[in-house]
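Here the structure comes first, spelled out in structure tokens, and everything after it is commentary.
The complex appears here minus one protein chain, its other protein chains still in place.
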């Protein structure tokens, strides 16, 4: 490591067993994984702080080869930077650190792949990517709209992460897929301001692919877009979601787009004895790495 | 409260945190939720006594607004009466109390929405509704036929709840959906005496809707009609069931009918770390409240 | 019991509560259930040693009557021989005992139905059946190819069980269904040497039925062919699998074939609070018994 | 088997894997184990129906040799009759069956060792022993007095099991040890009518041994006499109990007395991942068998 | 309710099922229970937000009568105000609300009994009590010193709660009992500034009782002072603690002192299947109520 990321890395990251197949050469990496183990604004059930670790743990149960793409991780240079050391309970400082980490990776011409943590961690990461790609297209897979103006009086929470992006740039291009929950006001906002595709992901995503072709794309994936049958390890298990197969197939559609960043959030492994939730996240991450 | 229900309520109900959005005005309520936390005739695994509490607990993770119906609970006056205080192990007295509670709610012109408890609790509730609506149509969503003449010599058990209704009125109109388990004799009885639609719910329910139009309808929903992938928190996890999405869509079909009562039974939260089973029950209950 | 199996049974089996509806007459039985509770070569998470016991335990929650086949277990003479007493950690001796047990059952003209244990237990069982039916067709339902030449230097492990069969007979007819994971080299081997049908089971199985008509058929069913939503109690919960309904329907297709043996492996109940994984295995076993 | 117990056994018992070291010769047995898997009057948390099975399951983790007594089970002829098939939810019939089972064992001159189930199962067992030994001394180890006149209006429940014995014979000699919970009225009753030793077991038991020497003694052991740190698998985990070591040492004191029957109740294994609760019960049972 | 507390209560508290035996008359109450379900600065494992609810839930498994004090709750007028509605992730506002709530209760001449939540919730509560009782004696039962100047740069966290009190009043009288963990600097600080009694509670507490006689006393009880064998449901299970019996006996010593407030914190029920941790907290609370 020879970039500014190096000193940040020394000071702010804790390193453990890396994701399956990760290289230890940051310089050569095209993509960089990092964890943002924050869950302090969560309202219902905490535990997503354990998400990044669990995704790496179960990755050893996966194969490096993907039959979906006929490719294997050995051929893909990526780096796993470990987890950010975030100050427990300090929302502002945590968001700053996530933003700085993402910005440094982007500055080095690499693609950040963040593992949450609660959904609020996506906000600073997307902000950092927006700074470089102001014409960003945001793909938002989620059960919830996350468009509240505030939550119990708090502007910054997992329930407002997408709304906060509109504070900065009211023209931001947001596509929402798989949504099945929100307040009346959020639905009204979404109908006006985002491209909203409730309940489904694959079909509408396929439909809109042509219009986002070429644009820089960021994917923010709340694992609860998947039905809790397939991803029980999450804070708010909203029934009526898509299958893990539909998610996999939707992710594979993104091979065609210009992906400049992505995150997978809200994996809370303690609620899933089988570990299929982190396993699904790890499999999605493998496919994203193989693009 | 100014009806006979009031004194019953004071003596026989234990009150805790109510269901999301409940009003505290019984008089104005159109619908009344109550819990029947009984599981003493259960043969395989007990625990449905914790069902009503768990459904209320997780309801705070839901939104009051339903995107399925574009309505919200704030606009619907309903009361949550808490749980019946049932004498542990005394089947007869428990059934009497459930019947009395249901009868009082019905007498006040309100719609009872009961949370079980094992399926046997549906029997006294339906009896109370039948007393007022002798032409009742019963919609029965379940994995099991529940048509045994007896179970280990017991006439009153969760395995005989539908059969007991025929003892009183051999002409009762019962529609059974999603069934995938029963003794040979039960299947024979069903083929003769009920309208039986095994394995599926949505398509056959849509098909029969015209013929039940106008009639008073009671829905008894055993959560195990749903596949245990989607509702693992139940006593007898019979594979091969419908998805939670199919259940939601089936419930929404009932907006059109004259629903005079309903129950959701056999939620046993201890077997479901993710809590998606009570979450599903709570979501179904929200939709029923919004009709 | 009057065959050589009898003395083997006295020495090497531990007997507990038998599977639902089992007869205690070995001589009259057409099918014989036994457990092979071995999990010592498992790489990711052990626990399939508890599989056979859990399948029998939950079988009492099933009905003896199958609405899928309109038949009941009472009409089918089968014997449950209990579990093999395997020497913990001794792979070779364990495989010998499994082979001997299977061979004795086959020699008596009966159909062996083995409950695993890890997938490696299938190898000796299939070898024993191949000794009598050299023209055997092997149907392999699994998430994984299990075609490694070795695993961490070990020739005999759950990851190589199908590959080992080719060591003996390079012409063995293997059909693989539902596969979604493997190393690049395994996929290459499969494309050349087996009939490979990734991701799906029902449609391709129906398609190939005519070509296996009449041949002796052995089914080796790794429960992880099913998506972990439906079968979370297994060592390696690979997302993107089939539903339990698709598995049931696929099994029912086999009524038509000449089934000479079968096994259900990799049920690890500790990871499944709801017990729907052993419940699914028990239901599949009931259907196989009813053929 | 050639006694009246035999036909009872055929009709009313379900047999599974027996307790470690059990003989299959009823006639020669001096002691007979049986399970009473009833939990239908339980108020707080059900699950003791799984107690007997779990105690047998874990017994294979014990050694047959006791270093406490320098004896081994091989030298002791005892029979394990399996579990009573009790009609779920039918309290009266269940109690009758337990009484009949116990009476038959006692009539054959053997010592009944019953595994519960909830504490109410002790009542019919003790009644059956009292019929033969009217001068019985009852040793009651428990966290709770179980002396309520009724519980939510029910005369027969786990909370009244000791009180019911006084209904029949107001002079019954009851010694209570380790008690730390009860209503004011129960404490008042105990202070007048029983020999009450709150909080402790070993010291007071040692103290009273001389006065019960020679008398026929029945031990009813509610596992919650032990602190929930040592026995977490029970319905009502009352803190402040004795250690498992104190229980073991207390049990060993009973080698000297004329034990004519015993039971171990309220083991509810689902609340104890480690299984140390059934393990403790199994160890106590081994020591009782070795007397 | 007629005090300023009433309007605070309406706006900031969520009400559920109250603690065993609670009266609904705030005016007559001598003691007031409330919950502070905050866990956002927790470093190791979150979940103490579920503490207050779990303590109330299990309280129905306790008796109202205490054999330790020969008194019952019916004779003690106390009010359960429910839980504070705290803004998730907002530390400052949460601490303000706790302080305000405590201050209002104290102003009405009542004794606050707070259920946490992480230990940081004690800081504002103690501050509010100190405002009225500047000569307060603080009794601190804990495994950890909680004397860090900061934690990962945060001044306000569970690890600094006692240290923060010294910021305000360097002469505050703090007695620490049962301590067995801390940084070197914390131990140095403690040896100089507090009365420190490591590893034990009962004996040293008994020893110091005379010197605190008459002074206003506040007890802050971190449940992890108890060994995790007895209280496994907590974030940081530090071995080597006291028994639950020693804690009970220590609490009973406080009957003699002038207790003006108390809290029980760090109960995290999700890590304790047996629920003995909230059960212990509930039992301690019962004894405190009975003083």
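Every chain is named by a letter (A, B, C, D and E) in the order it is written, and numbering of its residues begins at 1.
Keep in mind that, in the parts below, a residue touches a chain if its C-beta (ideal position, glycine included) is under 8 Å from a C-beta of that chain, and two chains touch if they have at least 3 such contacts.
It should be emphasised that the depicted structure is a prediction, and the values quoted were computed from it without experimental measurement.
J.: With the full complex in mind, choose from C:42, C:58, C:212 or C:254 the residue touching the hidden chain.
T.: C:42
J.: On chain D, where is the contact patch with the chain that was removed from view?
T.: 60-65, 67, 72, 227, 229-230, 243-245, 248, 273-276, 279-280, 283
J.: Considering the entire assembly, which residues of chain A contact the chain that has been omitted?
T.: Chain A touches the missing chain through residues 14-17.
J.: Which parts of chain C face the unshown chain closely enough to count as touching?
T.: Considering the whole complex, chain C reaches the absent chain at 39-43, 46-47, 49, 85, 87-91, 93, 151-154, 156-157, 270.
The definition used in the following text is that only the chains that are shown with their structure count from here on.
J.: Between A-B, C-D or B-D, which shows the same interface as A-C, counting it as a repeat when over half of the contact pairs match?
T.: Interface equivalent to A-C: A-B.
J.: When I count C-beta pairs in contact, which pair ends up with more: A-E or B-E?
T.: Here the pair linked by more C-beta pairs in contact is A-E.
J.: Whole-Å distance, chain A centre to chain D centre, using C-alpha means?
T.: Computed value for the inter-centroid distance: 56 Å.
J.: Can you list the chain B residues in contact with two or more other chains?
T.: 227, 229-230, 270, 273
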